[in-house]
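A single protein chain has been omitted from the complex, and every remaining protein chain is retained in its original position.
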Amino acid sequence: MKNRAKLSLHVPAPATRPGDAPDFSGVTLAGAGEVSRPEIDAHPHDIRALAYSLIRVLDDKGHALGSWNPRLDPEILRKGLRAMLLTRAFDDRMYRAQRQGKTSFYMKCTGEEAVAVAAAQALEPDDMCFPSYRQQGLLIARGYPLVQMMYQIYSNAMDPLKGRQLPVMYSSKAFGFFTISGNLGTQFPQAVGWAMASAYKGDDRIAASWVGEGTTAEGDVHHALNFASVYKAPVILNVVNNQWAISSFSGIAGAQEATFASRGIGYGLPALRVDGNDFLAVYAVTQWAAERARANLGATLIEHYTYRAEGHSTSDDPSRYRPSEDAKAWPLGDPIERLKVHLIAIREWSEDKQQQAHAEAVEQVKDANKTAEAVGTLGHGEPPSLKTMFEDVFKDMPWHLRRQRQEMGV
Amino acid sequence: MKNRAKLSLHVPAPATRPGDAPDFSGVTLAGAGEVSRPEIDAHPHDIRALAYSLIRVLDDKGHALGSWNPRLDPEILRKGLRAMLLTRAFDDRMYRAQRQGKTSFYMKCTGEEAVAVAAAQALEPDDMCFPSYRQQGLLIARGYPLVQMMYQIYSNAMDPLKGRQLPVMYSSKAFGFFTISGNLGTQFPQAVGWAMASAYKGDDRIAASWVGEGTTAEGDVHHALNFASVYKAPVILNVVNNQWAISSFSGIAGAQEATFASRGIGYGLPALRVDGNDFLAVYAVTQWAAERARANLGATLIEHYTYRAEGHSTSDDPSRYRPSEDAKAWPLGDPIERLKVHLIAIREWSEDKQQQAHAEAVEQVKDANKTAEAVGTLGHGEPPSLKTMFEDVFKDMPWHLRRQRQEMGV
Amino acid sequence: MPAMNMIQALNSALDVMLSKDPNVLTFGEDVGYFGGVFRVTEGLQKKHGLTRCFDTPIGEGGIVAVAIGMGAYGLRPVVEIQFADYIYPAYDQLVSEAARMRYRSAGDFTAPMTLRTPYGGGIYGGQTHSQSPEALFTHVAGLKTVVPSTPYDAKGLLISAIEDDDPVIFLEPKRIYNGPFDGYHDRPVQSWAKHPASDVPAGHYTVPIGKAAIVRAGADLTVLAYGTMVHVALASVTDSGIDAEVIDLRTLMPVDIETIVASVQKTGRCVIVHEATRTSGYGAELSALVQENCFHHLEAPIERVAGWDTPYPHAFEWQYFPGPARVIAAMQRAMEG
Partner (left out) sequence: MPAMNMIQALNSALDVMLSKDPNVLTFGEDVGYFGGVFRVTEGLQKKHGLTRCFDTPIGEGGIVAVAIGMGAYGLRPVVEIQFADYIYPAYDQLVSEAARMRYRSAGDFTAPMTLRTPYGGGIYGGQTHSQSPEALFTHVAGLKTVVPSTPYDAKGLLISAIEDDDPVIFLEPKRIYNGPFDGYHDRPVQSWAKHPASDVPAGHYTVPIGKAAIVRAGADLTVLAYGTMVHVALASVTDSGIDAEVIDLRTLMPVDIETIVASVQKTGRCVIVHEATRTSGYGAELSALVQENCFHHLEAPIERVAGWDTPYPHAFEWQYFPGPARVIAAMQRAMEG
């Protein structure tokens, strides 16, 4: 009966490494429209299956199927498509800028544009977002000026953050975009606190936050789920499962044992798992969670199943740890391509229009960048005023910082 | 469609407060023997229901029912009963000692004896335990000398911990009992690390750890579940849900939204929920989890559903926050009484023998206490040697501690 | 005016602010119905309601994170960490978030929160209920650190902290919650009632953050202290007969440098007293500041009297605690030196 055989330590490893052919045979996907949409007041215990399935609306031919189809006005879809195109054009340009030595660092969200852009559309403009560094799509979709983002990336005289933050760590209260932290996961429970405050004040705004699947290992994520559950906070907690955390495949975060959506089950939270590259599906689940939160029914956990199509950042080289063809082989495709195909399928768009929209996006980014570079880039042109370096540590500058500023002679 | 009604903040509150009659009508219990025992190699996803049910073996008449019945030799049951009686007698005496000013602090485990004692019996003596402060039953069941525990509680010259630790914060590597921390939850992921080390070395010993339901809110608990799942660590992670965390009812920890066992589901861990006052059931689930771990199948999360029958500690007065009759009204009764009734039912025990065993336990505690008090109690008799105060900060004493010891003149 | 002990004064500060400002709320482990393990929030839930004073899960990191989020919304949360020894799980949220929010967002977001926590030994709490972690906060740019030593200051400083737009770590010397403590654990306990600073106005008032108090004027030596040690310092002055000036810093960050420098330039001698472990304790910063600002006035080495560089041992609490004997010895060294 008692088995005292030798134990051995298990360390997860991915199916493929550089040199191997991509292999996504392990990935099982529900078909578009297969999973049905519960009422927003469904009891979490009755919809646990949604944490293990995959909510999809768009099929491979671009048809929108099933009860999760949000049936959106084509104008909203075109807006979303343009915002995704703009986000991608922005990423490409800023990535180049870093390569050209105009800034120190940049992070793209290529392949994950729908996660942020569809959410921005489904939320109200005054709902508060607590993003990670990979949801620039929120700002862009909400119409935040590209040039402001570039000022921040270039740490120049016009940088709203006065040259203090690493590039891409934007902050804009006016656009409901919380100051991004370099420390992973900290924003998740903060979003819960903001949502609790909104409920405490009898406000009607809700909060939403995003972390990567790798970040789910931080204690902050547990705190967020726990407090959100206990106080029924009006917040949407999103896990963006792009399957990589720098060089670590999602198995290191636990993906081989359970879905990230299922992390919500133990807190009694509704947990949805969605095709993150399907604009309509992301819009629909965000809308479902937002309605639920506004109805005072509390928080929802959403896992967005997607794929980080490029490197972690400009400091990273993914060819060192995964097959270079992976991105192309990823079965859920590209969110921009898929929405385009859908719009064309419903006769609301065309390849020409797509070409044109793409060209417009590139133009828009180019213009903004011209303006931004004219002010300055990191180490060139006009920097922020040096004496601001000592400001905002406290509301009022204490004696020791005044002395230090004097010592620096500004 | 869009509902922008005023939100409001939800704060959980218990059904009853001081002055109210106890009310456990909300508690739903599976019947003894109702839940069936899966094979130890069952896939966690196929046994999720066990996280929401309640594994019980003993019915109200003391009959052992169902597939979870461990069918133990009555001698083991009598050993367990005696260990529980001894634990309770020890608690009563030490509680009195604190009231008599012989030490600063004490914590009882009254009503929860089975959780620790049954586990001690089901585990191997060389398995490593990472307990909280409420599993003194582990030490007692493993035969650790009571007088040693008292030396620690009295911080006297014979205190194995040299007067450094708060009473009840025992440590004994020889008895597989990890040094208890005053900081809640820290031991949970440490147990996972110990278990990973055992697996790494090809050892056959496993680890077990215990936290209270209130402690499940700490990030450490999330880390433990996550690392245990990812590396399939041979560890048993126990949550002792005694429904109170000092003055906070379990709803503040999330009990109104989901069971604590179900916290394991999101990590793909087998999660069992057991009647913590049922010695046979606790033994059976521990044995199941231990066999599974030894077979290299990884970790198990176990929720022990029980009730903290007395105050949190000698510093606490539960009549300030809960009905004083609660403990008596608790439907799962008392673990000692229930095991006694079972042993009598199977004709392996009698009321007389119970009386006698109780008297023996009290005697044994009394003798040990006489020996302990003869050495000293806190502030009286012989204290530990003062100069040991500066030892063990580091393996070798650095210059600054030597200087400080000199300054103190020892 | 009613004589209040420190617990009552702190409770009154919270009561006043909950009444005055709907954006103030308080929460933490056991602070709701029960009123906190040290009773500081007693009665507040009953009076102000379940959503303004409530219990939280036992996750200090979550408690502080939630307070930061509420602060970003516009509230002024006051959180209690049950013991300062349990603040470490929240350390990342305090250091990386609360302290940095205003700076990294260029004032776009702030963290106007107050974190209250009992610190220090003297209650046989052993190594995890006795710590004094102030130096772990004074090193962090963006945090203010406050330590009261009387009921009057406790209420006035807590109200200032709650009204302050920056995050404030408010350390409560638990040993003097119920009475001033001169460090002689073997003498009868005193109650606040006889102490002038127990005359606490019932209403709203503030004691400014950043201002020290000269609690005893003296000519020969300056003693810098805060919290419990202020009372130990005063007793040491009485018993040593040395005409020392005793300064209660009250705020550690930003510290009242003028008051410190003026005193040491006058006396030429300085003894720094705290309960925290010595190495890299706040006394090191004070010593460095005094040395840098008063070098040419110093007639003797600056002395530090502090907790030993060990955990706080249960059985040897009074050998660990830097009581009058050690303070007096240091004062005498400083007078000779």
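First chain written, first letter: the chains are A, B and C, and each begins at residue 1.
Definition applied: a contact is a pair of C-beta atoms (placed from the backbone, for glycine too) under 8 Å apart; a residue touches a chain by one contact, two chains touch by 3 or more.
It should be emphasised that the depicted structure is a prediction, and the values quoted were computed from it without experimental measurement.
Asks: Indicate each shown chain that the hidden chain touches within the full complex.
Replies: Missing chain, whole complex, touching shown chains: A, B, C.
Asks: Thinking of the whole complex, not just what is shown, which of A:84, A:123 or A:252 touches the missing chain?
Replies: Checking each option in A:84, A:123 or A:252, the one touching the absent chain turns out to be A:252.
Asks: Based on the whole complex, identify which of B:194, B:279, B:307 or B:321 touches the chain you can't see.
Replies: B:194
Asks: Which of these touches the unseen chain: C:72, C:207 or C:302?
Replies: Only one of C:72, C:207 or C:302 touches the chain omitted from view, namely C:302.
Asks: Considering the whole complex, which of B:16, B:171 or B:313 touches the chain not shown?
Replies: With B:16, B:171 or B:313 as choices, the missing chain is touched by B:171.
Asks: For review purposes, identify every residue of chain A that touches the missing chain, sorted by number.
Replies: Residues touching the hidden chain, for chain A, are 8-9, 11, 13, 17, 104-105, 155, 159, 162-167, 169, 181-185, 214-215, 217-220, 245-248, 252-254, 315, 320-321, 378, 383-384, 386, 389-390, 393, 400-401, 404, 408.
Asks: Just checking the interface: what residues of chain C touch the absent partner chain?
Replies: 61, 85, 88-89, 91-92, 95-96, 100, 103-104, 127-128, 135-136, 138-139, 141-142, 253, 276-277, 279-285, 287-288, 291-292, 295, 298, 300-304, 309-311, 337
Asks: Can you list where chain B touches the absent chain?
Replies: 128, 130, 160-162, 164-165, 169, 171-173, 178-179, 181-183, 186, 188-198, 200-201, 207, 219-220, 222-224, 226-227, 230, 392-395, 398-400
Throughout what follows, only the chains that are shown with their structure count from here on.
Asks: If you take the mean of the Cα atoms for each chain, which one ends up farthest from chain C?
Replies: Between chain C and every other chain, the largest centroid distance is to A.
Asks: Can you compute the centre-to-centre distance for chain A and chain B, using the mean CA position of each chain? Integer Å is fine.
Replies: Distance between chain centres, rounded to whole Å: 42 Å.
Asks: What's the distance between the Cα centroids of chain B and chain C, rounded to whole Å?
Replies: Those two chain centres are 36 Å apart.
Asks: For chain B, give me the residues that contact two or more of the other chains.
Replies: 9, 11, 217-220, 252-254
Asks: At least two partner chains per residue is the criterion; list those residues in chain C.
Replies: In chain C, the residues touching two or more other chains are 51, 56-57, 59, 61-62, 89.
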